[in-house]
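See below for the structure under consideration.
Note that one protein chain is taken out, while the other chains of the complex remain in position.
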Amino acid sequence: MKTILPLRLAMVGGGPGAFIGAVHRTAALMDGEFTLVAGALSSDSDKCQERAAEWGIAPARAYESWRQMLEREAALPPETRAEVISIVTPNHLHHEVAIAALDAGFHVACDKPMTTSSANATAMAEAVARSAKLFLLTHNYTGAPMVREARELVARGEEGPIGTLRKVYVEYLQGWLSEDLESSGQKQASWRTNPALNGPGGSLGDIGTHAHNLAEFITGQKITRLLGARRSFVEGRAVDDDAMALIEFESGADGMLRCSQVCVGRENGLSIQLFGTKGGLEWRQEHPNDLTIYSANEGPLTRRTGNGYLSAFAQSSGRVPAGHPEGYLESFANLYREFAAAIRSGGAMPEHLPSIAAGVRGVQFIERVIASSEAGSTWR
Amino acid sequence: MKTILPLRLAMVGGGPGAFIGAVHRTAALMDGEFTLVAGALSSDSDKCQERAAEWGIAPARAYESWRQMLEREAALPPETRAEVISIVTPNHLHHEVAIAALDAGFHVACDKPMTTSSANATAMAEAVARSAKLFLLTHNYTGAPMVREARELVARGEEGPIGTLRKVYVEYLQGWLSEDLESSGQKQASWRTNPALNGPGGSLGDIGTHAHNLAEFITGQKITRLLGARRSFVEGRAVDDDAMALIEFESGADGMLRCSQVCVGRENGLSIQLFGTKGGLEWRQEHPNDLTIYSANEGPLTRRTGNGYLSAFAQSSGRVPAGHPEGYLESFANLYREFAAAIRSGGAMPEHLPSIAAGVRGVQFIERVIASSEAGSTWR
Amino acid sequence: MKTILPLRLAMVGGGPGAFIGAVHRTAALMDGEFTLVAGALSSDSDKCQERAAEWGIAPARAYESWRQMLEREAALPPETRAEVISIVTPNHLHHEVAIAALDAGFHVACDKPMTTSSANATAMAEAVARSAKLFLLTHNYTGAPMVREARELVARGEEGPIGTLRKVYVEYLQGWLSEDLESSGQKQASWRTNPALNGPGGSLGDIGTHAHNLAEFITGQKITRLLGARRSFVEGRAVDDDAMALIEFESGADGMLRCSQVCVGRENGLSIQLFGTKGGLEWRQEHPNDLTIYSANEGPLTRRTGNGYLSAFAQSSGRVPAGHPEGYLESFANLYREFAAAIRSGGAMPEHLPSIAAGVRGVQFIERVIASSEAGSTWR
Partner (left out) sequence: MKTILPLRLAMVGGGPGAFIGAVHRTAALMDGEFTLVAGALSSDSDKCQERAAEWGIAPARAYESWRQMLEREAALPPETRAEVISIVTPNHLHHEVAIAALDAGFHVACDKPMTTSSANATAMAEAVARSAKLFLLTHNYTGAPMVREARELVARGEEGPIGTLRKVYVEYLQGWLSEDLESSGQKQASWRTNPALNGPGGSLGDIGTHAHNLAEFITGQKITRLLGARRSFVEGRAVDDDAMALIEFESGADGMLRCSQVCVGRENGLSIQLFGTKGGLEWRQEHPNDLTIYSANEGPLTRRTGNGYLSAFAQSSGRVPAGHPEGYLESFANLYREFAAAIRSGGAMPEHLPSIAAGVRGVQFIERVIASSEAGSTWR
């Protein structure tokens, strides 16, 4: 038996005050599949060292810049140097870092939305294509066991409890930007409402892409046409804080998508309801261990994480027996765990893991809603 | 003290196999405010007599036709004859019966949608205007105590927990027409999918108008602009069984409305979420005694029917102390009870009771969505 | 066809400030099965007349005392006089009124708990036995459609989803007596905490008997042994405001029962969970249209009122189609509706309707818990 050593991970971004960097670290560490060995954690050198010390990264591998990190890590001996780069910066930096990392021979795990324009997305896709490396886009909700169960049930088509898909309603409602938080200097609000750092879509990029991705992941279909309206409710805000769309899927199913960051009191209200010719499904992120299944001749059934009646896909996506709730970090960790397995296998990304194609589609989604909205809500 | 005698009610429609007639009867009887004295309950004379016997109506007042009923009742002595006509027929008959009844000096309670075209609606409005009689449109959900609490909270504006309205999401999802039930001869499905009896809007008329009315009732605002898409999922169906719309309110708030009768397994999924600058609300018809209130600095609060912390309007809309659930029939009965009070007072309809104006708006709503949909989803 | 005329009802109790009188009236009127023709509504003659006027009772039939009422009504012609007496007074009066009414040839509907001692209960049972009249005890929760569905599912035994019963957990938690409300003069609190009016059991009589009855109704079994502890948390209170018991059923199943009126913020938290060898059930009064069914190899299933998949018993206990909530008053009205049918049929009470035997058992339950508690919680 060969001892399975953790993969060596380096992080770009994730300094003090950031949120998603710590999430990626926990997700990567949770199963012992990764060890965090290096980081360009902040453009402020002191902050980078501070975080590195806190996170057990040797001072010498807490770099001043991501370029320095890529260069120096690439120069280390193969058994020491980082194998995977996690990109957790504001969105506008993703593409540059990712392309450089791929070209330097690193695998890349990148936060979403993937980048700020289709042009960048295309360049990233080309970088993935020319590298022999793997690229993970951390659309974490696709790691939730009951989301995966939903996907399996839909995929069964006429043999399954849903039948042929007709309607999809997806939404992601938050309230944290219902006031002009960015003017207060709050770090998360500041960069996420700045189009130069976040891209042109505010709520669209931050949470609309999650809703879009979730709908495509569970249905196994592309949204081929949409009509949208976005706006900013908070005066002076430079990006949208709210958007709505009618959506159509390739099979002819249709539905609605909405995202908002001005729904006061809502936390992370990502939910999806869908209906086919035989039944329906409902999943709510804030109670992620429940999946409601609707049918014509019985009352709603609630399937729950960890049970033997679930599909193999959903079962293998949990860590604990039924009745022990799995949360946000576990769904995130599933992506890292499966990414590690893909890297170790030397093969390609498994079909269900969000990758470069999902990233490209997410950026296109933002651009399509914006274009439709600016044209007075016409179909795209 | 004067003994308060029940008002005398006559019904058009409501024969065996119908659903809404029995509901109107129970709603009218529940508080002892009405007694059912006459009926043109079915076009089939035997069925009319059968139902009349079951419902305690004397055979002589179980009429062969509504025309006969109006004529003969009007000829009875004032202390005997019916005072109020309830119209619970398929939609296409509403306008003719209502106009004749009003013109013959009866008050009218009419089921919704009010009628099948704007032209009819206008004629009805004229009949109401020229009569000295009252007209109730039974948009029953406006009678639910927690819907009324919601309306009160929104009406408080900046002084209240919601602030200035921004977003309204309303939906009414059913599943009972997800298959071609009408071909099986099921009575409800047959007339409701027949445009000649139901009007041009299927789901739009049957449940979309409820969603529309609920949104306008709670917000106290009109939907001034909308963009819609409707369709039939079941092959061969002559009316829509599904519709979606982006909506805008007079104040600048906006949102989404959807209705569907093909959401398998959903029963009467009428729900509304709305958000303002300070907080939000959520109400779900299937658990009608709960109203969730969202705010920025605390978790969601659930207010419940019958409690002393509710507005006077909500408190006076219940019959039992807190913790004893009020249901669909009680909300319906509130309309009848308040209609009786208005009739007895000899005055006008109270502002909050759905009346002719709500009926006109409902018909216009159907027509606007159809027009928008046929134009490829353009704003109206 | 013979027109079905409403049965004539007279009420004892139910004056202004009372709660349960109005509930009985609404429950009786709702289906048109009864008409309220007479009342001894208050010991205060003015209040009796006031309420009579409000309720449409002729002044001549608003009596000064229940004795006067029984006497004068009995002297009226058969086609006019009251047929059924509803007793909605404080508990200490039930037995005297009921016995007199039965002996005078009236059917009786009596609120619960039936009376204040076993001796009284026995006397009432004898009166029922010697009369040819029917006696209804309004344990209203047994009228809820999903409670009835639960009873049906348990009754199926090994053929059904529950199997052989093992565990029953039942509770009724309220908070309205968590302070010394009786000293403020609040009418409900005053008589319900006065042992002379309410009987020796406070929470035990008021709500503990509901929990006891619900457990016996759904399981179809008697609680044969119990061990209890009761107490008063509010200083100076003359009756218990809280009680707990271990319970055993005739089949060997066991469980726990609790009732409390000091659970601040709880409204009418009556709920039951039970489990057998094959599955389990859960019902909560405050969301009465849902019944959760647990099983070994699937997630929990929620059955809901009004659906075709329910037992005939549950289906016939509703008034409206699936998705339209039925509430407290409808469950109460079911008892009156079925009582009317039993009276009209001239036969006996249907087995499922709570009658004199349930009343006797309720009184014994109170006495057993008190005896056990006073002996330091020993088995009885």
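A, B and C label the chains in the order they appear, each numbered from 1.
The criterion applied here is as follows: contacts are C-beta pairs under 8 Å (C-beta built on N, C-alpha and C of every residue); 3 or more make two chains touch, one makes a residue touch a chain.
All of these numbers come straight from a predicted model, not from anything done at the bench.
In the complete complex, the hidden chain is touched by one of A:10, A:29 or A:154, namely A:29. Here one chain is not drawn; of C:41, C:137, C:215 or C:244, the residue touching it is C:244.
The chain not shown here touches chain A at positions 1-6, 19, 22-23, 25-26, 29-32, 36, 49-50, 52-59, 174, 266-269, 285-289, 304, 306-307, 319-330. Within the entire complex, the positions of chain C that touch the omitted partner chain are 166-167, 169, 171, 173, 175, 178-179, 227, 229, 231, 233, 242, 244, 246, 254-256, 258, 260, 262-266, 273, 275-280, 293-296, 300, 376-377, 379. If you put the missing chain back, the residues of chain B touching it would be 297-304, 307-309.
Going forward, only the chains that are shown with their structure count from here on.
A centroid comparison over C-alpha atoms places A as the chain most distant from chain B.
Between chain A and chain C, the centres computed from C-alpha atoms are 55 Å apart. For chain A, the set of residues touching two or more other chains reads 300.
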